[in-house]
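One protein chain omitted, others in place.
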Amino acid sequence: MTTITTHQAQPSAPIPGSGADLVLSGISKHFADFTAVEEMDLTIPSGTFIALLGPSGCGKTTTLRMIAGLEAPTAGTISIGGDDVTKLPSHKRPVNTVFQSYALFPHLSIIDNVAFGLKQKKVRDAMAQAKAGLEMVELAHLANRKPAQLSGGQQQRVALARALVNRPRVLLLDEPLGALDMKLRRQMQVELKKIQMEVGLTFIHVTHDQEEAMTMADVVAVMNQGRIEQMGNPRELYELPRTAFVANFLGKSNLMPGTVVADAGDSVVVDVAGQRMELPKSRAVKTEGQIVLGVRPEKMRIAEVHMQGFEHAGNQLLGTVLDASFTGVSTEYLVEVPGIGTVGTFTQNLGQDPAKPGDEVRMSWEPEYTFGLDREDDLSAGVDAS
Amino acid sequence: MSVSLDKPRGPAPKKPRDLRSAEEIKVEKKKGRMGLYLILPGMAYMALFFAAPVVVLLSMSLFVKPEGAEIGEFVPGWNWAAYGDMLGHYWPVLVRSFVFALIATIAALIIAFPMAYLVAVRLRGKPLLKGVLLVLLVAPFFSSFILRTQAWKQILADEGFIAQTLKAVAILPQDASLTATPFAVICGLTYNFLPFMMLPIYASLERLDVRLLEAAGDLYASPVRTFAKVTLPQAMPGVFAGTLLTFIPAAGDYVNAAILGNNRDTSMIGQVIDSRFFKVIDYPGAAALSVILMICILILVLIYIRRFGTKDLF
Partner (left out) sequence: MYKTKLGKWFIPVVGGLAFVYLLVPIAYIFVISFNDGGKSNLQWKSFTWNNWANPCGAPGACESLGSSLSVGAIATLIATVLGTAVAIGLVRYRFRFRATADLLIILPLATPEVVLGASLLAQFLNLGWDLGYWTVIIAHVMFCMSFVIVTVRARVSGLDGRLEEAAADLYAGPMQRFWKITFPMLLPGIVAAALLSFAMSFDDFIITNFNSGTFSTFPKFVYVSAARGIPAQANVIGSAMFILALLIVIITQVFAYRRRKALAAQ
């Protein structure tokens, strides 16, 4: 997880006139037999690239469809740039969507697909603008083909051009890269981000791929069971998850139940299966009673138990290596810790070979990497949801 | 709707209370009403000119002929006698109709399957030839079913080329005929309903994934096994629809029997219904026979659907 450094800054300043604040207030969506979105409040400043991240069924697509006007909310209001659009049908909203399936019109040529929205809006030079849109995605030479004659990646770019040429105030992307292979996906992620920076529109990107969300978005909103669990810039979310779901869904976490036993000023002391750990108060959701202590695997160091020079680190766990798998760049360890269970960690390949299965090891990490969660959370929430 | 992709994983709510707001339910109902407007004209038509006529037919089968009435004059009543009379007289004809239809259906299936396979599987990637063959299948409709049946009569006639050749090589006895026989009627039925058998099978085989056949071959399945385990199951919906679309009209047909048959052992139930209506002017009898035919077919079809059927037949 070292590639997240590029877009961690604050949302870029809105470019005047090119986007609009999108405000969802108290939005709910109930279907006959289940609730898709529950009382959601969300304000997206103009020009932001926001990712709605979550497992399938978390309500992210429904949220997107409500913004597009393809689904009416059961309660709440949606406004774009101050105008209430809640009651506006889809075709009257200044919003365009890039669909997961691309949804290109198979009976129309590529250029007619791209010009469709412009013609509906009765734009004068629709064809010229469509042509320019195709040039932007470098597909002008395929203008007269039919969608079926294009590859998946090309269709995806046509879908993007078809939405972008209308200069919507908000562009919605519904897992637009889901159907592409890994390599193309990476390439399109970079391209999409570049285009967003150029046009300065508000992009709302729905995805279940955490890496994609973190690479591209200024702001990531993690959704679970119809609610936003946590929202923030990617690094903040990763380093300081506030719920077990976020901790597990966004990367991996070691979560250990414990009890606060003492107050030490800026931090508290937590008893985890007989081990005393330090937890900064600023990194804890809860600072007394029953809590859950968390730490990211890559923040831990691992060493054979009698090895000198590691005792000083703040928080420690002792255990027995169950499994060590060498992956080239790193070695991943599963360590059995009495009273806690299995803890995962890994070491960068610096040439050393710290431990083998069966070895007694010590794992240590700086207290400032520790985070504290509520004991009420389901510790396995989001573990294999992605 | 793509909503179904987004179903929550959590446990389903215990009681199926409708979670939508009153307004949403109203919108949904309004949408449903729009659908009703779309189907209403067509359905009203079907009610008026299919369902109502069947009811009229039923009631007509119970009409009575008053004392001293003129020919064709009947009054409404509850006279069930026509059913007994007709069944008593014509049950052999009814049975024969079904036997002929059954043999013709099996024969059509045997002929249509290779045709459908040829066009749907072998000619993949040759759209032009495939298109031509498909057109050849439907184009005969335009030369008229009666004319083609009449043509068969003349092709198979005693003085015709085929009958003469068969007699010359002694396959056919000198005093026998090809026309005016049960054989000729069954041939005509097979011929006339062949497209109805072939097209559904073709539609099913069209979707057959050729890679499955290759995979089966790779796994050392014999051609026969491959056919039985891969091709046939894929073709089943088509075979099912095709057999019904052949058997039902064949059982009620009377043109083939009238043109290619004789007066002794080939008459079919359709001929009887026709003559009861137009020659004997026995409306209750004709109606009763129609009702009997319809009920028999519905029973046979229901048994067939129960035994082999899929729900999404048509």
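Per-chain numbering from 1; labels A and B assigned in written order.
One rule holds for everything that comes next: a residue touches a chain if its C-beta (ideal position, glycine included) is under 8 Å from a C-beta of that chain, and two chains touch if they have at least 3 such contacts.
Keep in mind that this is a model prediction, so the values were computed, not measured.
Trainee: For the full complex, which residue in B:Val27, B:Val54, B:Ala69 or B:Ala176 touches the chain that was left out?
Mentor: Answer from the full complex: B:Val54 touches the omitted chain.
Trainee: Which of A:Lys131, A:Lys146, A:Arg186 or A:Arg235 sits in contact with the chain that's absent?
Mentor: A:Lys146
Trainee: Mind pulling the chain A residues that touch the left-out chain?
Mentor: Spelled out for chain A, the touching residues are 68-70, 89-92, 95-97, 99, 101, 103-107, 116-117, 120-121, 144-146, 149, 162-163, 166.
Trainee: By the contact definition given up top, give the residues of chain B that touch the hidden chain.
Mentor: 1-2, 31-39, 41-43, 45-47, 49-54, 56-57, 60, 111-112, 114-115, 117-119, 122, 124, 127-128, 131-133, 135-152, 154-155, 157, 159, 191, 194-195, 210, 213-214, 217, 223, 226, 244-245, 248-249, 251-255, 259, 269-270, 273-274, 277, 283, 286-287, 290, 293-294, 297-298, 301, 313-314
Everything below uses one rule, namely that only the chains that are shown with their structure count from here on.
Trainee: How big is the gap, in whole Å, between where the Cα atoms of chain A centre and where those of chain B centre?
Mentor: That pair's centroid distance is 57 Å.
Trainee: Chain B touches which residues of chain A in the complex?
Mentor: 30-36, 55-62, 65, 71-72, 74-75, 100, 225-226, 385
Trainee: Over in the complex, which chain B residues touch chain A? Could you list them?
Mentor: The touching residues are 2-3, 5-10, 12-13, 16, 18-21, 24, 27.
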